[in-house]
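In this view, the complex is presented without one of its protein chains, the others remaining in place.
Letters A and B mark the chains as written, and numbering starts fresh at 1 in each.
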Amino acid sequence: MAVTEAANAANAARPERAARPARPARRSRGAWNPNRRRKSPALTLVMTLGLIYSLLPLFWLLVNASKSESNLFSTNGLWFGGHFSLFENVKQTLTYDNDEFLHWFGNTLIYVAAGAGGATVLATLGGYGLAKFDFPGKRGVLAVVLGAVAIPGTVLVVPTFLMFSKLGLVNTYWSIIIPSLINPFGLYLMWIFSRDAIPAELLEAARVDGAREWRIFGSISLRLLRPGMITVLLFAVVQTWNNYFLPLVMLNKPNLYPLTVGLDQWNAQSQTAGGIPIFNLVLTGSLLMILPIMVVFLVMQRYWQSGLTAGSVKQ
Amino acid sequence: MTVLSPGTGLEAGSAGPRRERRRGRVRTRWTGWGFLAPFLLVFLFALVAPIVYAVYLSLFQDKLIGGNRFAGLANYTEAFKDPQFWSGFERMALFLVVQVPVMLVLALGVAFAIDSARLHWAPLYRLSIFLPYAVPSVVGALMWGFLYGTQFGLLGQLDRWFHTTLPDPLGNTLILPAIGNIVTWEYVGYNMLIFYSALRVIPNEIYEAAELDNAGAWRIIWHIKLPSLRPAMLVATVFSVIGSFQLFTEPAVIFPIAKDQIGSAYTPNWYAYNLSFNGQEYNYSATIAIVMGVLTVIVAYLVQRIGRRGQEA
């Protein structure tokens, strides 16, 4: 569902608002103050069910990552039981099979940094180009780029593999990074963002001063585009961090795997003569894998929020 | 393209060039291309070229014995009467007809609740329900696979507590809902965020007016909130539809513990994958990919048309 993510970024971060310092408009002024409304215990109760639904699997993961392989299924799955082995599990996960996990973690970071970072750069440049310049063929470009979004990304993985294999690109970092660079919704988002966040007058003034376009971009526009870029980056990071199908197909060298494919391999490793099941490490590895991205979620909260707050600044 | 236009701001966007033209300064006709070039180059290489290559491949047949030969449209005629492919397609159609509305209605409800200001600790709920989106679908499917276990999973636990025998979610009848649940879990918070962000944009003045009219909460939802959510809903629907047809990771991760139920053609993507890498039918697999892509575009377009008509009415 990769495309969906980016799609909604368009809405989640309405750039015209995100561009400006977020002001909690609705709360701060006016006679109509929602904060003064009566809280509803019934609603809170119903929503608590939703909260439990959302967090239960994560809680389960935490509980079971703290059990040894032998206690994993002999104790109550929903509560801590037996010896508390979280730290042993973490240690074992990190060191198992010559630090395989750390290696995969490093690969994931490479894919995320290059893929998501690159996607953000390309989308920013392209979006800016679309918003601030008029050039021949612009509408055609738009139609093709945005039309491509409707083609399911995973459908393209197999043909991309076949093509990359002809080019000798499979089994390289590039085979994962290059397809990740394309984020049509990032482009779209940055286009809208550039249009609204950079006052035309500012550019005019700079041009009158004789500054070159690339200089203007570097010294003036880039700063103004930063909030939008971060939003695009966030969505792209989630997308590449979670990437599974593409590396599954493109890579057959375990030393190139990202965490998703690596953990899946651990999960399957019991299926052989003398194979040792390491479900406890699979679970601990999963926990370790989602922690960083959750931290990113929480720390970057205000950027998810940036598009959400200020209703008042709408033109 | 048109799929995107409603409410995502594309109308406003297409006004962009016009606005600039009005100002009457086209300083450097080609500088725009310069900015766009890096994106376009990668786009051509990583998206357009594979599509073209897939079309090319789909016109050939490469046999283990007999080698490669031009096959014209033979692969397409085969795809059109391939019961495996169509059963996967129908399953996904059913999936999207049921799962997408359920997920979106839930997301809508949560968004209303959080926006209502009648909820204690609203940010806690917003964040918690959004959190599963951060979980890779591989890990999500893995966790739910364990939870679904009737022996040692959550279900087994419930059975022991209440002395019941709950049906196996990974059994024949419930496997599709079970996968639907995983997808819902992953994306409900994400869609909620979209709706919530759209709700936050509604100007206060409208609420104030409604308050003066003594409109109740439900009337406000019905007459103010829902209409203004339309564009966001349309976008969320279109992309959930596209997402449904892409379903791969969840069935792939669940497969080892529910082989009989998932088989080799559970979803069109899973089918294409198996054709390629278990059966070496790369050409036919490319054909399936193309047919699937075209069908997705058509369905997405129809959904968007219907949604738009609803909006205009």
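Here is the rule we go by: a contact is a pair of C-beta atoms (placed from the backbone, for glycine too) under 8 Å apart; a residue touches a chain by one contact, two chains touch by 3 or more.
In this section, contacts and distances are computed from a predicted model.
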| item | value |
| --- | --- |
| Omitted chain, identified by the protein name its UniProt record gives, among "Isoquinoline 1-oxidoreductase beta subunit", "Extracellular solute-binding protein", "Sigma-B regulation protein RsbU (Phosphoserine phosphatase)" or "Thioredoxin domain-containing protein" | "Extracellular solute-binding protein" |
| Touch with the omitted chain, as defined above, among A:Gly106, A:Gly168 or A:Gly218 | A:Gly168 |
| Residue touching the undisplayed chain, where the options are B:Asn204, B:Ser240 or B:Gln261 | B:Gln261 |
| Contact with the hidden chain (one of A:Trp60, A:Phe135, A:Phe217 or A:Phe279) | A:Phe279 |
| Hidden partner chain, residues of chain A it touches | 70, 72-74, 161-162, 164-165, 168, 170-171, 249, 252-254, 265, 268-277, 279 |
| Where the missing chain touches chain B, by residue | 62-68, 84, 146, 149, 151-153, 168, 171-172, 256-265, 274, 277-282 |
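Criterion: only the chains that are shown with their structure count from here on.
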| item | value |
| --- | --- |
| Centroid spacing, where centroids are CA-atom means, of chain A and chain B in whole angstrom | 16 |
| Touch list for chain A against partner chain B, complex | 1-5, 7-8, 10-14, 17, 25-26, 29-32, 34-35, 37-41, 43-44, 46-47, 50-51, 53-58, 60-61, 64, 73, 76-78, 121-123, 125-126, 128-139, 141, 143-156, 158-163, 178-179, 181-182, 184, 187-188, 191-192, 195, 200, 204, 207, 213, 217, 238, 241-242, 244-245, 249, 259-260, 263-264, 267-268, 271, 282, 286, 289-290, 293-294, 296-298, 301, 304, 307-309, 311-312, 314 |
